[in-house]
Structure formats: C-alpha cells, structure tokens
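Every protein chain of the complex appears in place save one, which is left out.
Then we have subunit A:
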Amino acid sequence: MNGKELHQQLNELFEQNPNIDELGLISSRNSAFDSNSAFILAENNTKIGISFSCITELYSYCFNQFNIERKKFTSSHSDQILNKSLDLLTRTILFINAENITALNIRKQLILNGYNEHLKEIKLLNLIFTKHPKSGDAWTHRRWVLTNYKDSFHNKGSNSEEQTSLSIQDELKVCKRVAEIYPKNYYAWTHRFYILKNQPRDILLDDLKTIKDWINRNISDYCGYHHRYLIITTLIQNDENQNNNNNNNNQTQKEQSIDLLRNEIKMIQDLIEFYPGHESPWNYLRTLTRYYCTLDIKDKEQFLAEQFVFTQKVIQDRDSSYYDKQISYCYRYLITLIYQLGFSQSAEEKHQLLNNLKNQIPNQSEFWEYLESSK
C-alpha cells in the first residue's frame, strides 16, 4: 500500500470506530500483525496499533500533501473540503510526530475558522498523549485550545451547557493518567497546576487529597511533592492577601492553612521513615522547612529543634538496607538547618557533620569544604 492508501485506510478505521482511546506504534514482527496489515484494532476496537513498517511511507505522504494543501489555506475563506483534508492529514502527522508545530498551528486555525470544535480537539489530544505523553508542543497546543475556548465563551456571552463540557475534572484526570504513563512528567504536572492555580479553596483542598494517594504510590517522583508544595503555599498566600484586605474573619482560615503546612511536614517525615533512602521526600522536607521559616511565626526556634530531633531519630534507625543513602540525605538536611536556617551547633559538631558528608557524598567535597571555610 502506498502512503495515500494507508492514510485513507486509517481515516476509515477512525470513522468506523469513533471510540478509539489508545494509540501505539508497533513493530510489525509482533505476532498480532499478519504480514499485510498496517493497522490493528484491539479491545473492542478501542485501541489502535500502527505498524512501524509503514510509518515512514505514511508520514512522508501526509507531510508532503499537507504542505501542498497548506499553501491554499487562508484563515479568511472557508473551503470545507480543504478544511477536512487538512484536519485528517495533520491528525495522522501528529499520531506519529506530536512535535510538528506547523501541523499543530494549522489545527489552531481550523478551530478559529469554526471547522473544528474545542472539545473534539481535547479528545484528540487525549488520544495522542497515550503515545506521546512527553510532547511539550502537544501540551502547549492543549493550553491554547483551553484558553481560546474560555475566550470565545466570554465573547459569546453566557452558555452554561457548552461551558460545562470542558471541565476542570477532565483536565485533572488526563494529567493524572499521563503522569502514570510517564513518571516525573514535567509537562503533565505543570499543566495540572496551570489548571488549578486560580481555583477556589475547596477545589485545591480536594486536589491535595487526590495527590496524597498518588505520592504514596510514587515515592521517588518529585513532581507530586512539588505540586503539593504549590497548593499549600497558594492557600497560605491567598489567606495573606485576604488578610491584607482587612478581612478579620480569615484569621481562623489562615491558622488552618498553617496547620496544613505543619501536618504536611509531619506526613513527609513519616514517609521518610517508612521508605528510607529516597532523595525526593528529603528534598521536599527541606523545601517545606525553608518555606516555614520565612513565615511570620513565633515558634521558629522550637520548630528547628523538633527538626533536629527528627534527624537524630533517623540517624539512630540503622535497621534498613538503605541506611547509607538515608543518612546522607539526613546529613544534607542538617546542613540546611544549621547553615541556612541558623540552628545552633558547636564548631566541633559542625566539623564532624561536614566530615561525614565528605565520606558520604565525595563528589561534592569542594562544596562541603566551602561551607567549612565560610563559618
């Protein structure tokens, strides 16, 4: 089959099976393919596989054809046959290469000229993410679609039925799913906070609950911790802003937010003890501690003393195969308490700590030397 026939066949498969929600590129040596077929459907025709052997043919045809037809396209006039053809060609291109920004940009214009709907585009992106979860340009395109949707909604005036069709919950679900397909996925987590940042308190609190479960299953993924950090600090910041606006009723709410932060520190300490030897929760604890000390709080001395007690408890807990890693992170945390936050220790104790670190993390010897010479 040539590229044109492959593209047509793929389009027909999508027309006949509108519920396809997962995409894969599959080596044709896979036994699921017979030697002649370029595509395979599975699980009640909801998953589609494209044979690797036909991809170059399919992609080069679609890209060349796209470039020919793109020249005829102008945003001012609307030729439905051309619109449809560009829609299908760019779809196939993105299945194979989701970073083709020129194809993504034509799809934006197909929304602007009214040919494509925002909701349909989001659904297509959900499908593309199952194969390309780390495509930064596809995430960028998604944000453009959401922003344009909101803008066009404002321009049109109220139409609640349409507005509810693109919901926050759907966005959050996609972010979670993609973060699971590809752990430590910077794009998915950046998008998640982009969706949440201006949401009301109860939605932020709900998300904190959702992500608690997530970090328990993804101990070494810093993205989840950073996300929690953003939510907690956003809540505290929002309270500050409201307080500045002379809203006295907010004092209790502010205390609740600070409690949230204290509970978070406690939770992360438990996690560190339960799963020793992971860098991410330790880094998160360090960040939370630094943040806590910037707040206008009265018990800073006592707080630092409690943190110190925690480190001593960790150092004494030798019953783990990951003890070496665990104490190297613990020593690093002690450095933060002493050198950055001013927890007082004798010169001799500091010297001993830096010596331990030189043994535990020799790569950074010069940095430990620097700390020693600076105080």
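The rule is simple: a residue touches a chain if its C-beta (ideal position, glycine included) is under 8 Å from a C-beta of that chain, and two chains touch if they have at least 3 such contacts; residues count from 1.
The rule we apply is simple: contacts and distances are computed from a predicted model.
Hidden from the displayed complex is a chain whose UniProt protein name, among "Translation machinery-associated protein 20", "Brix domain-containing protein", "Geranylgeranyl transferase type-2 subunit beta" or "Protein fuzzy homolog", is "Geranylgeranyl transferase type-2 subunit beta". Contact with the chain not shown here comes from a single listed residue; of A:F14, A:Y115, A:F153 or A:Y186, that residue is A:Y186. Touching the missing chain, out of A:T90, A:S280 or A:Q326, is residue A:S280. From the options A:E99, A:E117 or A:E240, the residue with contact to the unseen chain in the full assembly is A:E99.
Only one residue in the set A:T147, A:Q169, A:T210 or A:Q251 touches the chain that does not appear here, and it is A:T147. Hidden from this view is one chain, which touches subunit A at 55-56, 59-60, 63, 67, 96-97, 99-102, 105, 108, 140, 143-144, 147, 184, 186, 189-190, 193-194, 197, 220-223, 226, 230, 278-280, 283, 286-287, 290-291, 332, 340, 362-367, 370.
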